[in-house]
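Below: one structure in structure tokens.
The complex is shown incomplete by one protein chain, all other protein chains being positioned as in the whole.
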Amino acid sequence: MSYFSDIYKGIKTLLTGMSVTGKYFVTSKKGAITQQYPDNRETLKMFDRFRGEVIMPHNENNEHRCTGCQKCEIACPNGTIEIIWDRGIDENTGKKKKKIDKFVYHLSMCTMCGLCIDVCPTDAIKWGQNFENSVYDRTALTRVLNEPGSKLQAGVED
Amino acid sequence: METVTLNSNFKSEEYFINMGPQHPATHGVLRLLLTIDGEIIKKVEPDLGYIHRSIEKMCERDSYQQIVHLTDRMDYLSANINNEAVCLTVENALQLEIPERVKVIRTIIGELTRISSHCLWWGVMGMDVGALTTYFYGFRDRELLNDIFEETCGARLTMNYNVPGGLMFDIHPNFVKRVKDFITHFKTKLPEYDRLLTDNIIFQKRTKGVGILSKEDAISYGASGPVGRASGYSCDVRKHHPYSALDKVTFNEALRTEGDTYARYLVRIKEMWESLSIVEQLIDNIPEGEYRVATKAVIKLPKGEYFQKVETARGELGVYIISTGLKSPYRLKFRSPGFSNLSLLNHIAVGGKIGDLVATMATLDLVIPDIDR
Amino acid sequence: MTIALSITKTIHDWLYSIMPETAAMYAEMVLIALVYLGIFAVAGLFLVLLERRVAAWFQLRIGPNRVGFQGLLQTMADAIKLLSKELTGTAKADKFLYNLAPYFVIISSLMALSVFPFTQEFQAFDINIGIFFLIAVSSIGVIGILLGGWSSNNKFAMIGAMRSGVQTISYELSIGLSLLTMVLITGSLQLSEIVEVQKSGWLIVQGHIPAIIAFMIYMIAGTAETNRAPFDMVEAESELGAGFHTEYSGMKFAYFFLAEFINMFIIAAIATTVFFGAWLSPFGITESIPVLGVFWFLLKALILVFLMMWFRWTFPRLRIDQLLTLEWKYLLPLNLANIVIMALLVWHNLTISF
Partner (left out) sequence: MTNQSLQELIGSWSPNLVFTEEGSQYLNVTVPVEELHDIMFKLKHNDQTSFDYLFCLTGVDWGEELGVVYHLESTDFRHSLVVKTQTAERENPVIASVYDIWATAEFHEREVFDFFGIEFTNHPNLKRIFLTDDWDGFPLRKDYEDNINMIIK
């Protein structure tokens, strides 16, 4: 009689499976996990630690914290960061001092490993939460992180 | 009466078919050269290298901190365990004393990664045998884990959370609560997995007795992880060579003896339960302390050879570093589980049908970047 | 041809008044064909949308909801997209058969639609071998699939086509026999006749246990006949890519796609007609308003369509040999036994009728 009990058991397992999907069908209105992405831009908030892109925060006086030590450039596995630096005269001491000219960041090469941010001694660079990085021209992905005319925040090097 | 004799020379013709590199069932750019007789598989020959990035060669010029992030890109579904493997190798070589907190967190995240990987596998397994809905249910639960990872590590897939010496940063304050929520949630969902797919008569018919791998063959082919354990081969690195905080927890190694596709499936389901129990044991008592031990900015391993095994979601990942005392390894070899597991595909798939091959491949749980490295 | 709804009656009379009789008959046929074509092209598209939404709801998703209200125009947009797509094909394909195949499939499924009694008198073609016609016509479609798979010169497509042949030949038996079981009660193959019999109780009630078994067998075989999961061996996405229509694109692909959904509707419509009293309302509650028959017919058919969708989004796919095992070892013997039981019931007047 195993022939008939097989049929019975088989149908039973099939109905159990259908009950699972059926339950979700009935509760589908509130169960949907879809995020309607471009519509929910306002409410979509990334986590604080989300690695979207590397940014260099500037304060209200257009000052950043990068001393140009190039540790991030060395730490980067992909050559994403290039620091073009120069020696300028320090206003206070009058000595020649290293300062950044351009902090070039190639987002197209970045693997978001976070080693640069981990290694930065002055917390000059941080993770930005922006994830909408697509562009039509890949040169747009090469960014200069320090804003024009910005200078080093006082007291960072101490 | 005239007798009609069939032409005895009639021979069914074997033909050749390319499965992949863009085939839905090969999960990536794996190309299988199949020799088929009707529906019966006569020979399977994998053709690899479509995404080989030569990570081992890159490692020979990178610093040890940088190597860690490359391992994310091997078996991306258990990225965190790969990271841990390299970090453990370096830490053992440097004989660093790692704080308990780091060990526990690493184990928790490692086990969560395993669950997340198995969730995805479960969904894809269902999809490969034709039940598309499982895919979304698997992803729903995996999404919760990804959120936990994202909150703590900042990334969902390629986390790069471990550094030689500990963790890149401490766990997020919400971590413990979220993990507990997940455990309660997932405990209600796992039985649902069983009701939807495991018990299903069609699924059982599709998987039982398909792709049988004997214990001897499993060892000989270097099968590891759930593939080996389904054949009755006790190969859990977490049991035999415990690392991090795994010596402090109790769990059962999921073992089956049948060695068929269904056994491999059950082993993975069992592993999800075991991983849940490991996380449960650890989550309430994460010790206080440092999350990172300071290392030198340029890590140089002493001259010598170092080997570290860990158990990723797919099996045994070995990291073999030959150091000459410089800042980069002289030679670094990743013994990846997928590569060995793939090598036995021809052995177990021959004689089955195309549908069997797909089901078998689904339970080998191949991640192609892990094979191609 | 009996069309008694007032609007068609008017057109009928008007046509016969302006033309000679033969011409008017042809004109009327063409007109009806065009109307059916229009209705069912739209109905097919609607079914595609329904399937996508239902699948989404089963899978914790929302489904297409952007084009038109709640995505109602989504499949229209898809159809327009497919119309404007380039028709690609393999270089060494057998061009004639390759181009012929989609029409086989779509025409056979449209032909089947002509005999359904959507409501009293709303039936294009009340033929006295109705069920026989349906079974015969719906099995022509497989020739299109076989041709398409074979002629496109692609091994995946060919495997799909061969599977389709095996599958349809086997499951045809179950469909035929399970419908035959019900014909034992009605004693007629004519669809209007079958509906007439059901005025004293739907056949699934009249035939009780054997009828329910016959219905289950019919639904399983019907799902297999339409090549839908869990019997989608022909397409078997994870095994064969897209199966027999791998090499089709644009509108030719759309024909296959549309035909699948219309076939699904046909299977449900046959079940509605034979088991669930076609346009008859439950307990005769709207017997006085014959137009509502269409509503009842579509409601019943859609419930069955939904059931098939539920199957599809729950079950894994069978393997080809299991598919045949299921048919030859389980469905066919059960079916034969079922016929005998049904015959005994009818002989001893054990059917339930009100």
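Note that the chains take the letters A, B and C in the order they are written out, and that residue 1 is the start of every chain.
One rule holds in what follows: a contact is a pair of C-beta atoms (placed from the backbone, for glycine too) under 8 Å apart; a residue touches a chain by one contact, two chains touch by 3 or more.
Quick caveat, the model's predicted, so the values are computed rather than measured.
> I'd like the shown chains that the missing chain touches, ordered by label.
B
> Given the contact definition stated above, which residue among B:Leu190, B:Cys235 or B:Ala313 touches the chain not shown here?
Per the contact definition at the top, the residue touching the missing chain is B:Cys235.
> Can you work out which residue in B:Gln22, B:Ser54 or B:Asn252 touches the chain that's missing from view?
The missing chain is touched by B:Ser54.
> With respect to the chain omitted from the figure, which of B:Ile17, B:Ile286 or B:Ile322 is a touching residue?
Per the contact definition at the top, the residue touching the missing chain is B:Ile322.
> Tell me where the left-out chain touches chain B, residue by residue.
These residues of chain B touch the chain that is not shown: 48-49, 52, 54, 56-57, 61-62, 217, 219-222, 224, 233-235, 240, 302-307, 309, 316, 318, 320, 322, 331, 333, 335, 339-340, 342-344, 347, 372.
Everything below uses one rule, namely that only the chains that are shown with their structure count from here on.
> B-C or A-C: which has the larger count of contacting C-beta pairs?
Counting C-beta pairs in contact, B-C comes out ahead.
> Please indicate which chain is farthest from chain B, where distance is taken between mean Cα coordinates of the chains.
Most distant chain from chain B: C.
> Measuring centre to centre with CA averages, how many angstrom lie between chain A and chain B?
Here chain A and chain B have centroids separated by 26 Å.
> Which integer distance in Å separates the CA centroid of chain A from that of chain C?
Here chain A and chain C have centroids separated by 52 Å.
> Give the residues of chain C that touch two or more other chains, as numbers and ranges in rising order.
58-61, 313-315
> Would you pick out the residues of chain A that each touch at least 2 other chains?
In chain A, 14, 17, 20-21, 33 touch at least two other chains.
> Mind pulling up the chain A residues that touch chain B in the complex?
For this pair, the touching residues of chain A are 9-10, 13-14, 16-17, 19-21, 33, 47-51, 71, 75, 77, 111-115, 118-119, 127.
> Please give the residue numbers of chain B that touch chain C in the complex, ascending.
On the chain B side, the touching residues are 15, 17, 23-25, 39, 126-133, 135-137, 140, 196-197, 200, 202-203, 205-206, 353-356, 358.
> Spell out the part of chain C that touches chain B in their complex, as residue ranges.
By the definition above, chain C touches chain B via 55, 58-61, 155-156, 159, 229-230, 232, 236-241, 313-322.
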